[in-house]
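Coming up: chain A.
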Amino acid sequence: MDPVLDVDGLSVSFPGPRGTRLPAVEDLGFAVRPGETLAIVGESGCGKSATALALLGLLPANAAATARRLRIAGTELSSADPRSSPEIWRRQRGGRIAMIFQEPLTALNPVLTIGEQVAEAVRAHELVSWRTARGRALDLLRRVRLPSPERCLEAYPHQLSGGMRQRVVIAMALACRPAVLVADEPTTALDVTVQARVLDLIGEIQRETRAALVLITHDLGVVADRADRVLVMYAGRAVETRHARDLFAAPAHPYTRALLAARPRPGWTGPRPRLAEIPGRVPGLAERGAAGCRFAPRCASVLPDCHTLRPGPRPVAGGEAACHRVAETTEPEEPARAACA
Partner candidate 1 sequence: MARATTGRRFWARRLAQMALVVLGIGTVNFFLLHLAPGDAAQVLAGESGSATPEYLAALRHQFGLDQPLPVQFGHYLLRLGTFDLGFSHRQGLPVAVLILDRLPATLLLMVASIGLAVLVGGALGFLAARRAGGVADALISSVALLFYATPVFWVGLMLTVVFAVRLDWFPVGGMRSVEASPSALATLLDVAHHLVLPATTLGLFYMATYTRLMRASVLDVQDRDFVRTARAKGLRSGRIARRHVLRNATLPVVTTIGVQVGSILGGAVLVETVFSWPGLGRLAFEALFQRDLNLLLGILFLSSILVSLANLAVDLAYARLDPRIGLQG
Partner candidate 2 sequence: MLTRNPDYWDKDKPYLDRIVFRVIPDAAARAAALEKGEVQYAAFSPVPLKDAERLRKLPTLALETRGYEWLSPWLFFDLNVDEPHLKDVRVRRAIAHAIDRRAIANIVWYGFGKPAISPVPSTLATFHDDSVPQYPFDVKRAEALLDEAGFKRGPDGIRFSLTHDFIPYGDDFKRTGEYLKQALKRVGIDVTIRSQDTAAFTRRVYGDRDFDIASAWFAAFSDPQVGVTRAYWSGWIGKNTPWTNGSGYRNPEIDGLIAKAQGEPDPAARVAIFKQFQQIVQRDLPSIPLIELRFFSLHAANLKDVVTRGDQIYGSLKNAWFDTETSARGTDPKSN
């Protein structure tokens, strides 16, 4: 079954000082099959949100996106810049590929009722009357298990809780049964108790609609639980793309290993170990030289080549990793336990 979302060579840049362009995302490639969940994980500022927005052509006006190949739900997009063919991109958005945002409090229009905003999503792609659209909206609100959906139709966003609003956003995303769902940290703004239920809802919907899900997150726990495959990003580049089990079992890239090591072990009974840190900090947009591996300055097992030669992706069990060291050793780290709650 060929992938429903197939991206290769995706780059996004922003205007820098004195007319230069600064790379936020560099030469990113990944594919997602129907029903499959790809988690994109990395520290904030690594370009994962830019990637998500690029997929829907929602980048701000001053951003520039390019890609060697961009196929979404069967449509081959000639360029990653939505302005090149606005009508095609418009039909994609909400129709074939939909997005779930991070901030439920501000994601909804305060002066329109929930019903209007959900029905609107239906009418954007299907020529149906308002009455039919409202009916569909009601079904969608039931589908996302909102309490008393009839009243929600007439309610305004400020009358709903954060979790309820996120369910509305999900309902809107589902409106036209998109083939690809992009969720940009969908639960970060919610409290923990609500998070799990929202993620379950998304998973349930994905199984039912066989949609491909791109899940943007910085929470490794969520990745371990929900993701089939994982793409680890660092400073705009993919450092490792693997099956989730293989990644947690034997992280190939030093950065991935450092990320996993930085997690607290709830079950640990021994003396409380000092949490491992990654020295230095993520390079700002302006400090990303083209040559060499971006993680080199902070890498514990850095090699001379790392500073000069950019490591290409090398095959590893269940995927690939971009690191000069990968060729020689892939000995497993101490066994990774099941992810925390």
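Things worth noting here:
Here is the rule we go by: a contact is a pair of C-beta atoms (placed from the backbone, for glycine too) under 8 Å apart; a residue touches a chain by one contact, two chains touch by 3 or more; residues count from 1.
Regarding selection, all candidates are chains of the complex that A comes from, given by their letters.
As the structure is a prediction and not an experimental result, all values here were calculated from the model.
For chain A, the touching candidate in this complex is 1, chosen from 1 or 2.
Contact residues on chain A toward candidate 1 in their complex (touch as defined above): 56, 58, 90-95, 98-99, 101, 103, 106-112, 120-121, 124-125, 151, 154-156, 158-159, 169, 172-173, 175.
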